[in-house]
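Heads up, one of the protein chains got dropped from this complex, but the rest are sitting where they should.
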Amino acid sequence: MSTGWPAIELRVNGTHHSICVPPMKRLLDVLREDLGLTGTKEGCGEGECGSCSVRVDGELVNSCMVPVLQAQGASIETVEGLAVKGELHPLQKAFLECGGAQCGICTPGMLMAASHLLAQNPHPSLAEIREALGGNLCRCTGFIRIFDSVLAAAAANLNARQQQDTHAR
Amino acid sequence: MRGNPEGHELVGPGTLGGVLTLLANEPGRWTPIAGGTELMVAHAAGRLDARNLVSLWGIPDLRFIRVLGDSIAIGAGCTFRDLRMDASISADFPLLAQAAGWIGSIANQSRATLGGNLVNGSPAADSSPVLLAYDAEVEIISTRGTRRVPYAEFHIGYKCNVLAADELLYAVHLPRRFAKHKQYLRKVGTRRAMAIAKVALAGRALIEQGLVREIRLGAASVAAYPTRLYRAEDSICGRRITPESIRAARAAAMAEIVPIDDIRSTAEYRRVVMANLVQEFLSGLADAGNASNPVLAQWNTAESEAAKDAILPCCGARRWADAMIAARPIAGEQELHVAADRAWDAMEEADWMEAFACHPRIGERGTSNSTAQTAAWSNQEQASTAAAAEKVLAQLAEENARYENLFGFTYIVSATGKSAEEMLAILHRRLANDRASELREAADQQRTIMHIRLRKWLAQ
Partner (left out) sequence: MSTSAKTRIVGSAVPRKEGVDKLLGRACYVDDMEREGMWHGLTVRSSIARGLIRSIQFDAKMDWNEFAVVTAGDIPGKNHIHLIFADQPCLADGKVNHCEEPILLIAHPDKRKLRAAMAAIHIEYEPLPAVFSIEESERQDLIVWGEDNLIKSFLLEKGNVEQAWAGAAHVIEGEYRTGAQEHLYIENNGVIAEYSAQSGVTVWGSMQCPFYVHKSLMAVFDLPEERVRVIQTETGGAFGGKEDYPSMIASHAALLAMKCGRPVKMIYDRMEDLAATTKRHPSRVRHRTAVDATGKLLAMDIELATDGGAYSTLSSTVLSRATLHSPGPYVCPNVRVRSSAWATNTVPYGAFRGFGAPQAIFAIERHMDEIAAAIGMDPVELRRRNFLHDGDTTATEQVMREPMILDKLLDRALAESNYYDRKAQFARANPASTIKRGLGITAFYHGSGFTGSGERYLNSLAGVDVTSDGVVRVLVSSTEFGQGTNTILTQIAAEALGIDISDVVMAPADTATVPNSGPTVASRTGMVVGRLIQRAGTQLIAMLRDTAGLTETFTREEFFAACGRYRAAHGDVISMCRYEPPPDIFWDDQKYRGEAYPAYAWSVQVAQVAVDTLTYSAEVEDFWAVQEVGRVLNPVLAGGQIEGGVAQGIGYALYEKVLLQNGRMANNQMTNYIMPTAEDVPPIHVYFEEIPFQHGGFGAKGLGELPHDGPAPAILNAIKDATGVSFHCIPLMPEDMMAKLAVASPIEEPAIV
C-alpha cells in the first residue's frame, strides 16, 4: 500500500532513492526495511542508546527519532558508507586493532558518532571524545578501548595528512 | 516499535505561514512536531495520541538567532546545537550554552529544539531554569498576530501552557544586561550524559555595595513545571549575604517547592539538594573577586589557540590547557576552579613535568620555557627571595641541585606568602620523600599555584 503517501527523496551513502512510505515511518525503519541497510541497529527506540546513529546533512542524529518526512531531500550517511571501495575507514581499522568492537551491536552507531566527531574536530581530546560518544551506549567494552580507537584513528589521520603533505612538496 | 506510522498523518508545509494557516483553519486538530525527540519516543512506545501532526522542522523562519541591541531573539526552531555554537549566546548567556550542552547527547542536541523543550513542558526541562534566571520572554505567533508573555508565566500546570490551539511558540527573547551579574547553574542528574535532571538550579544575582540588588532562581524538577523560587529570591533580595540570610533563603526554598517521588528520585532528596544548591550559589556570591566575568566571557569565546595562550601561564601543561579549552564555556569563577582541578586530576607524569618546567628554580628568575606572564607571576610569588639573605639563597641553590639530582625535576613549592627560609625548610623535608610521593606532593603544589594564578588571571 503506497498510494496516497508522498514520495520521499533521499540520498543515502551517495545513492539516490525515491520511496513512498508513511511520512511518520521512522528513518531507522526506512533504512532497514525499505532500503535493506541493516547495518544501522535499533537498541532502544527511544533515542537513548545511539545504536541507530546516522548522519543527516552532516548532523549526527538518532534515526529512530526522525520521521522520514523530515529527511525529505536529505543526504544521509550510514555505517555502510564508511568504507570506500572495500578499504576500511581509519576508524574501522582502529576499532579492529584496538578492540573497540566486541559484540558489535553498538558499533555502527559508535562509528557514526566517532566519524561525526572527527569530521568536526580531527584531533579531539579524551574529554571531547567522551562527550561525543556520551549518547552511544556500549555494554561490552566499558568504553576504554573505544576511546583508544578514536584517538588512534585521529593519530592515523594526522600521519596520513603529514605524509600527503610530504608528497605534495 | 509499538506505534503504527500508518495511523498518523504528518504534513510539512515548509513555511511558517503554512503552518499557522493550518493551525488557524482547524484549531486543535494539528500537533506540531519539531525535532521529534519527545513525540517520536511516544510514537515508538505506542503512546502517541496525536493523529495529525505538522512538521516544524526545516522552517527557516523559526530557526534564527538575532542580536538586537539590548536583547537577543532566539527562534523556537533553533536546536540546542545551534545554541551551543553561537558566539553571542556563549558570551552573553553562558548558562544557556552550558545547559544546551547538557541535553541528552550530541545526537539529541542536533534535533531537539528550544521551542520543543519549552512547549513539551517537562518539569525537568534543561533549558527552563536558565530562561527563568535570564528573565526570558516568549513570543507567541498565530495568524491573529504575535504576543509576548514572560516565560515565568508560560507554564500553567503539568505539561500545560498558555498557548491557544492556533498558536505556536515563535521565539524567546533575552535581555542583554547580565554582564555584571554572578551566574550559577547546576544540574543533578542520574549520570553525566543522557541524564534527566533530578534537580537543577540556575541562578543570577547582581551584588552592589555588598547587597543583593537583583536575584533570580530558576528551578527544575521541584514542581509540576519549571518555576522560579520566588520566596527564596524575596528572602535575600536587598540583603547582605550572611550565614543568616543564606539560611533564610534555604528555608524559603524548601518551603515553597513541591517536589514528588517518582521513578528517578524522591521528594525528600529533591528538597534537600535544592536547598544545598541554593546555598552553594549564595555562598559563591559572597566570594571576593566579583570581576571574573569579563575575562572569562571573553576567553569562553576566543579562538582555541588564543584561549590556550591565555590560560597556559596559569599552568604550563599543554594537555591541561587543552582540557580547559574543551571544558568551555565555563560559567564562573567557581566553575573555572572546579574545571581546572578536574583537568589537573587527569594529568600524568609527563604533563606534570611540563608544568614544573615552566617555573624558575626557587631563588632564580626566568626559565627558557616561561612566557612573559609566567615570569611576572613567578616573580610576584617568589618576591620574598628578593629580600632573602645571600646565605639562604646559596643554600637554596645548593639544595635545589641536590633535589634535581635526586628526583630529576625542579623543586616546586607554592611560594606565595612563604619566606625563603620556609621554602628551604620545606625543601629539606621533601628531600626525604621517595620519588613517587614527591611527585604527588609536587603535583599538589602545582595545583595550589594553578589556583592562585587562575585568580590573578581573572582579576586582570
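General observations
Order as written gives the chain letters A and B; numbering starts at 1 within each chain.
Going forward, a residue touches a chain if its C-beta (ideal position, glycine included) is under 8 Å from a C-beta of that chain, and two chains touch if they have at least 3 such contacts.
In this text, all values refer to a predicted model and were calculated from it rather than measured experimentally.
Within the complete assembly, B:Val272 is the residue of B:Val11, B:Ala255, B:Val272 or B:Val392 that touches the hidden chain. Hidden from this view is one chain, which touches subunit B at 1-6, 44-46, 188, 190-196, 198, 241-243, 246-247, 263-266, 268-269, 272-273, 276-277, 279-280, 282-283, 286-288, 345, 436-437, 440, 444. Listed here are the subunit A residues that touch the chain not shown: 32, 37-46, 48-49, 51, 78-80, 82-83, 88, 92, 95-99, 101-108, 111, 129-131, 133-147.
As a convention for this text, only the chains that are shown with their structure count from here on.
Centre-to-centre separation of subunit A and subunit B, using mean CA positions: 29 Å. Chain contact summary for the complex, subunit B toward subunit A: residues 1, 3, 5-6, 8-12, 33, 35-37, 40-41, 43-45, 53, 55, 57-58, 81, 101, 104-108, 110-111, 192-194, 319, 322-323, 326-327, 346.
Taken in their complex, subunit A has these residues touching subunit B: 1, 21-26, 29, 42, 45-48, 50, 53, 59-62, 64-67, 69-70, 72, 113, 116-117, 125-128, 131-132, 134-137.
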